[in-house]
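A protein chain is absent from this complex, but the other protein chains hold their places.
Read from first to last, the chains carry the letters A and B; within each, the first residue is number 1.
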Amino acid sequence: MQKITRRGLMKLGIASGAILTTGGMFKTNALAGSIKLEAGGKDFSPATGTERKMIPSACWNCVTRDAMIGFVEDGRLVKLEGQPNSIRGLGKICAKGAAGINQLYDPDRVLYPMKRAGKRGEGKWKRISWDEALTELGGRLKKLRDEGHPEKFMFHYGRMKGSSSKIVGIFLDAYGTGTKGNHTSICEGGKWTAQELTWGKHYDNWDFDNTKYILNFGSNVLSAHTNHIPTSQRLVSAMVERGVKMVTFDVRLSNTAARSTEWVPVKPGQDGAVVLAMCREIMNAGLYDKDFFKFIKATENPDATTDEKVAAIKAHLAQYTPEWAEKISGVPAAKIKSIALEFAKAKPAVVISYRGAVAHYNGNDTERAVQMLAAITGNIDNPGGRVRPAGNKWKSPKGPENKPKSKKLNLADGFKGQAAYPTHHINHQILKVIKDGKAGRPDIYMWYCYTPVYANGECQENIDILKDENLMPYNVCINAYYDESAALADLILPNPSYLEWWDWEDHVSPKQIPEYYIRQPFVKPLGESRDFKDVVCDLAERMGFPLGFKTAEEFVKVSCDTTPGIKEAGGFEYMKANGVWHDPKAKPKYFGYKKEVKADALKEEGVILDEATGVYWNWKKSTAKSEAEAKEMGYTKTKNALKGYVGQKIGDMVYEGFKPDGVNKSGYFELFSELLKIKNFPALPTYVPIPEHEKMGPKDLVLTTYKVSVQIHSRSTNCKWLTEMYHDNPAKINPISANPLGIKTGDAIKVKSQIGEIKTTAEVTEEVIPGIVAISHHLGHWEYGRYASGNKAPMAGDDDPDLKHKWWDSYGVHPNWIIPNSPDPINGQQRWMDTVVQVTKA
Amino acid sequence: MSEKVDVTRRKMVKTAGMVAAGVAAAGLIPAVKASAAGEKAPRWVMVFDLRRCIGCRACTVACKAEYDVPLGAWNTVVNEEVVGKYPNTKKPFLPIRCNHCEGNEADNVPPCVKNCPEYPKERQKFETPDGKTIRYRDGATYKRPDGLILIKNEYCTGCGKCIEACPYGARAFNKRIKSGKDTSKNGITKCSSCQHRIDQGVAPACVNICQGRARIFGDLNDPDSEVSKLAKEFELIKNRDKSTLLPAEKTVPMNFYVDPDNALNTKMARKKYEKMASYSCKVNG
Partner (left out) sequence: MSTSTMEKNDTATMARQRSDIYGFLAMVYRQEVTSDFLEQIKDPRFLGVLSDLEIQFDDDFLLKPEKELLEDLAVEYARLFLGPGRHISPHESIHHEKDNSKWGQLWGDSTVEVKKFIEATGLEYQPDYKGLPDHISVELEFMQQLTLREEQAWDDADTEGADSCRNIEKKFIEEHLIPWVSAFCEKIMQEAELPFYRDLAALTRKFIEFEQDEINR
C-alpha cells in the first residue's frame, strides 16, 4: 500500500463521512460531552503525581478474610495492607493477602463468558455474551424447575461466607434445590463434628492474649490457619512478650514447630495416644478442675456426681499409660508426663489442634481427646483457654416470602454407612456417588470457588467423571481463572476477583468481641466479569422469582443500614468509609455455659424435660408429632430435637450449658457421647489404631501433606510474587528412611500408593520424622495460567510485563493423584494423612 | 517534636484515613525528636528481632507491591536454613535487606557508593527535623545524611559496579527500567527504606505488614526510640560482631539482629551473596 496523499485522503474522508452519516450506527460511542477549549487551552497537560486513594475492604484469599485497606492510583489497585482499625487483624495481612493484587491483574484471567466449542476438556472455547450465557443457563434451570425437578440442579461450592452465603442460599432456596455440596470434609470438617459431639457449635478460638501455656497438636498456625493473621501474631506476642511456652507435636518441623519453644516429633496419626496419656497423668496427679466437672458428662447417668465422673474418666484412662503411648507415638513417656503436668499447672493454658492431628482414620477421637484435655483442666471458655467464639449478628434481607419446599438428591453424605455423623458432609465422595447413580444424578452441576478435580484426592477419577457427558450432562464453572476443573466445563461464567465485589463479613475475633466488616470493590470488574451474586439476582429475575434485591451491593447496603449498632454509626456510608465496626461497649464473651436459664423459658408451651439426658427441650420445634411421641422417642433420638433445646438441668439448676448444634447432644460438655454409643462407637474418647498403618511393611512410608506460608491450598499459584518464591516441592524424607532406600537429595523418585504413582525429586532432610514422606499440596498444577503451570489459559492476553521476566519452569507435583478419597468412619473427614506409600528411585 | 515532622505526619494520618486513635499509631513511626546536638540528622536503622520472625514472607511481598519489583529481583527476602540433627533440628529465619551501611571508619562511605562512577554529583541540602541544614553530595548511588543509601536513576549508567561491590547481594538490575544515562542498560533496584514513606512519617512497607513485629525501624539518634531501647537492651552496637551480618567486611551495617538462637552463626549468614536472587527465597514450609 502506498503512502496516503492529500488527494487520497480527501477521497477517503468523503467516503468515510458517507458511512458515518448514512449508517448513523455509531451507537456505541465511548465518549460524551463536548470539547471545551477553555479547559484545554494552555494548561492542557495531563496532571501527574496524584495521591493514592485509600479504600477499606476485606481479604478473601484464605478463609481468614482479614479486614484490609488498599490503595488505588489512577484506577489501578497498587497495594494492599492490613486494616489498622480492625480488632481482629490489628493492621496486618499475610504474604498471600498482599499478593492478592496478582490475581486481579493475572494475565490468564477469564474475562468473558465462554462456551465449550470442541469436545469437553479439549480446550476449545467460544466467547459468548452474558445474555446468551444466561439465556442458555436460565433456560435449562427453568426447564428443570418447571418440570418439578429443581433438585437436578446441583450447586457445589468451596467457599461461601458472610453475605455470599446468604445471597446464593436465598437463590437456591427460592429456586427449590437442596442439592448442594461444600468442601469442609477435605478441610477440617472432622474436627467440627468432634466439637459438635462435645461442646455443640463448632469452631474453637485460641485465647493467646491471655494464656500462659500452649500445647499444639498438628496445627501450623504460624503459616496457615482458618483465622491465621488474628491468631498467629497474638501467638508471637505471647511467646516473646510474656514468655509463654509453646510445645508443638508434629511429624514435621513446620514454621510453627520451628518457632515453638519445643518441637516434639510424633508419628502420623498417633497424637491421640499422646493426648490420652496426658489426660491420664493429669487425672492421676489430681490436677483436674473439679468445678468444671460439674458441666462434664462422663457417664451414661446425667445426674452423676463429680466424684463418680472423675472415677469413670480415671477408669477409662487407666489403659493409656505414657509408656504405652511412647510405643505407639514415638514420644518418650517422660516427656509426655512432664508436659502434661506443666500444662495442667499453667492455668490458663490452651491446647490447639488441626489437620495434622485430625485428618486421620481416628481423627474424630483425637479431637475429642483434645477437648477432654482442655475440659479436665478447666481450660474451656475461659480467658486464656480454648474458647467458643462470639458470633456476630448481621441483619439482612430474607429474600422472597413464598419459597417452594426444597427437593434434594442425597449426594453429599457419601454412601450408606460410610460415616456415622457426617455433619459437614462427605464432599470428597460426591463424584463417586454421582457415578454410582443410585442416589440420582444432577442434570446441571455448577461449581463456585471450588475445584473438584484438583482439591480432592484421586484426581484421575475426578477428571474421568467430570469428563463423562453421560454422568455429567452439563458442567457450569464460576471462576475468574482457568483452572483444571474449568477446563472440563461446558460453560464458564467469569467471576471477578474478590477485589472487585461486595460482601459483608463476620469471621471470629480473638478478642471475643464480634467484629463487623465489609468487602468493597477497589476497581470495577475487569472485562465482562460479573459477581456471581449479581448473576443469581439476574437469573432469579429471568426465571420469574425476583429475590427482592437486585445486586450484592444493594444487599450489603440494606444489611448495613438495618443491623443494630452499624445503623446508628452511619450504616452503609460509615462502612464504606471505615470498613470495620465493633461495639465499643461490648465485653469479651467467656463462660457462656454458666448462664442460668430463666424459669419462664421452661414454662413455655411444648417444653419438656428429657429424663435420660436432663435436657429441657421444646418438642414442637422438632419433627415429633405429639408430646407423647416426643417423650417416647426421647430427646436424643427425635429428629431435629436440638432445634428445641432450652437448657441443661444440672442438680437443681438449669443452665444454658453447651448448646447443641448439628447433632442432638445434651447441654453437658460431653466426654461421654450417647450418640456415638448408639452407633457402636466408644462413648468416651478412645485410641483407635489406623488400619492401614497396622499392616505396614518395613520399607513403607506414610505420605503427609502440608501447607507452606506463601501459598493457599489450591488457588494462589497464579500469584506471581508467591509462586516466584515457591514453585517446587520435592518430597521430604528423613535420612533414616532415605538411606536404606539408597535415596539422596535431588534423586528422581517414584511415590506409589494403592491407587497410583507420582514422580518427583527427593529432598533428604532432618526436618521430618523417619517413616514419612512429606509433599506440600499447592503445586503440580497443569492449568491455572502461566505462572502456575506454564500453560496459557485459552482466552488469555499478554497483559503483564512480568511475563517476560518469569524465570522458573518447574511447577512441582500434586500429591492428590495418589491419595484415595477415604472418610473418617465417624465424621466423614477426608483422611489426608493416612496414605501408605512405597518410595523408590525412578 | 518539631513542627515540620508533626505536620507531615498529621497529613499522612489523614491521608490514610487511619484517624481512629490508638490502633492507628501501629503503622506509624514515632515522630523524630530533635536531639541535643541540634544539627544531627536522624539515623535510621532497622532491628530484626529474630525471636519474632516466623518466615511468612509478607515483607517480601509487601516490598514487591510497594515498588512493583519485577520478577527475578527482590529488595528484601527471608532466608532460612535447616540446622542440627533430627530430632534436635532447628530452622532459623534470617530476613535480609540493604544494610544501609555506614561505611568503614576511614571515610564513612559504603562500598556501593565508593564504587559508583557517578558519585559524587550535585550538592544537596538535607533539612533536619529542627530546621537545620546539612549539605551532602548526591550521585547515582549515594548516602543521605540520615543514613539512607539511595539511588538517583537519572545519573545511573547501569554499569552494575554497585551490585558487584555489595557483599550482601542487596542490589539487582531492574529489568523493567532503563538506566538514566544509558538506555541500553537497566537501572538498579534496592531497598530505600521506603524513603517516600518515612519522609511522610509512615513506616516502611515491610515493617507495616510484619505480623510478628520482627522488623523494628527507627532513629538510633533518638534515645527514646524503640530501636535505641533494643540496641541498649541487647547491646547491639557494642557487639556488632554478633549483631550484624559479615562484620569482617567492615561495611558497618545498620541492620541489627536480636539473635538469641545464633542465626547469624549459620552458613546462610556467613556467606557472601552476589545478588538478592542468590538467596533464592527458599521456602520450606
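Here, a contact is a pair of C-beta atoms (placed from the backbone, for glycine too) under 8 Å apart; a residue touches a chain by one contact, two chains touch by 3 or more.
Keep in mind that what you see is a predicted model, and the values were worked out from it rather than measured.
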Query - Contact residue for the chain not shown (choose from B:K40, B:R176 or B:R215) - result: B:R176
Query - Chain not shown: contacting residue from A:Q2, A:N402, A:N470 or A:N680 - result: A:Q2
Query raised in the report: Which of A:V331, A:L526, A:A641 or A:I733 sits in contact with the chain that's absent?
Result: A:L526
Report task. Provide the residue numbers of subunit A that touch the chain removed from this figure. Result -> 1-4, 6, 8-20, 22-23, 25-26, 28-37, 39-41, 44-47, 74-76, 105, 112, 114, 124-127, 526, 528, 792, 794-801, 804
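As a convention for this text, only the chains that are shown with their structure count from here on.
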Query raised in the report: Counting in whole Å, what is the centre-to-centre distance of subunit A and subunit B, each centre being its mean C-alpha position?
Result: 37
Query - Interface residues, subunit B side, partner subunit A - complex - result: 15-18, 20, 23-24, 26-27, 49, 51-52, 54-58, 60-62, 64-66, 68, 70-72, 82, 84-87, 89-93, 175-176, 205, 208-213, 281, 283-285
Requested in this report: Using the touch definition up top, name the residues of subunit A that touch subunit B in the complex.
Outcome: 51, 54, 56, 69, 78-82, 84-87, 90-95, 97-99, 101, 220, 222-223, 229, 232-233, 236-237, 239-240, 252-256, 258-259, 263, 265, 577-578, 706-710, 720-722, 724-726, 734-736, 765-770, 776, 801-802, 804-807
